[in-house]
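A single protein chain has been omitted; all remaining protein chains appear in their positions.
So, chain A:
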């Protein structure tokens, strides 16, 4: 019996203090509650997190860039991926609806929205630690919120341009139940929402060009003004009488009149290292290899996604260099080449069109203006996009991978501001010659006078040709010329890409 009592005592001894044994947080998982929200020097960190989310694996992810670009007559897939081919031909049936790429694009874009909402929640927590009298920090808080809200709005903007009516996800969608239950807003509502958001951003963002911003390359008041103008332009549509043209005009005037922006003199170099974050830039996604040939690197693909590198996936299939190379996707169309040639637009042609050997013949080669040798290929693709060509000579010495590393991705440029300004003027019966000619002059084209709407649209086409944000298709859509110009386009069904089947499957409200 004594033994039993001893044993019992022993067992009891062993159990004491066991609650702490079970009640410990997980290893190696930092808790959000451990962030010191009183330390306002940390307040920019969630904002920087959003910039990174926007730069890696989302906005410039290869498949979403491809889908946006291929919905035009400037760029064709360059492969026989049925999904991309169907999108290039403006199909809207089951082939497209169940195509993985559109689902991936949807998610990529929305992940910026979700990242922004999460960051706004963080900023709110910092905000609670700012006293009402601390005007400087309150101003910073508002600026930071505006930076985050800019990216959220930009994602909604592109989503709406691609998929039409889409849900607007605000900070309430941080709660997963709300998120799982979201429903769509009309195209008009999404665009109006973007204008409202931009008004907040314009009021609170830094008054500088991105190149001169405190954190070089961050979004500023002018980046927001440009997005506002774009949203207004879409709302105005082809109606010259729309009041939204006033919004376009007023917003672009503010950018122009600020005097903080100018066109970069060399159109060819604008897309290369010398043009990085120049005064023409309103929005660039920034990348770096920190000047080193190996090691840490920031590229447009997601983590470990060399494949997703913006410059790589548009690179030519080149047997002469394992550096200047790629799968040869997103090929400039013959139509685009002919268009530039027909208007003798030689600088834009030289910048945009690079050659794969002679007519793509695999036994031949071509040499780029920067001296890189590029071969033809089995598929006999003749061209690759010169705007995403990054010469070997400009890359970090000894770097043999991540073609294009250390170059930024140009998203919004001052040239487009000038052209939007001109369009608003022309549509309102004013003269837009000055702005159009400023753009033409840079590429050594003769000035025009009494520029017509059609001439302006053609200039937009040429200036933005083969860029990646869907302007060409959108111009044709909003001016109701798509059905006439784009083979396969059917007005209505082809306007937007269908909501991905996978999305409808998890949320029937998206149908």
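In the analysis below, a contact is a pair of C-beta atoms (placed from the backbone, for glycine too) under 8 Å apart; a residue touches a chain by one contact, two chains touch by 3 or more; residues count from 1.
Simple rule for what comes next: contacts and distances are computed from a predicted model.
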item	value
Identity of the absent chain, which is to be given by its UniProt protein name, from "Cytochrome oxidase subunit III", "ABC transporter ATP-binding protein", "sn-glycerol-3-phosphate transport system permease protein UgpA" or "SusC/RagA family TonB-linked outer membrane protein"	"SusC/RagA family TonB-linked outer membrane protein"
Residue in contact with the excluded chain [from A:97, A:427 or A:472]	A:97
Of A:182, A:201 or A:263, the one touching the omitted chain in the full complex	A:182
Which residue of A:139, A:215 or A:444 touches the chain not shown here	A:215
Absent-chain interface as seen on chain A, which is shown	3-4, 7, 11, 14-15, 18, 21-35, 44-53, 55, 79-83, 85-86, 89, 91-100, 103-104, 106-107, 110-111, 113-115, 118-119, 121-122, 167, 169, 173-174, 176, 179-180, 182, 211, 215-218, 273-278, 286-291, 294-296, 298, 303, 317-323, 325, 327-329, 362-363, 377-380, 400-401, 406, 408, 488, 490, 493, 500-508, 510
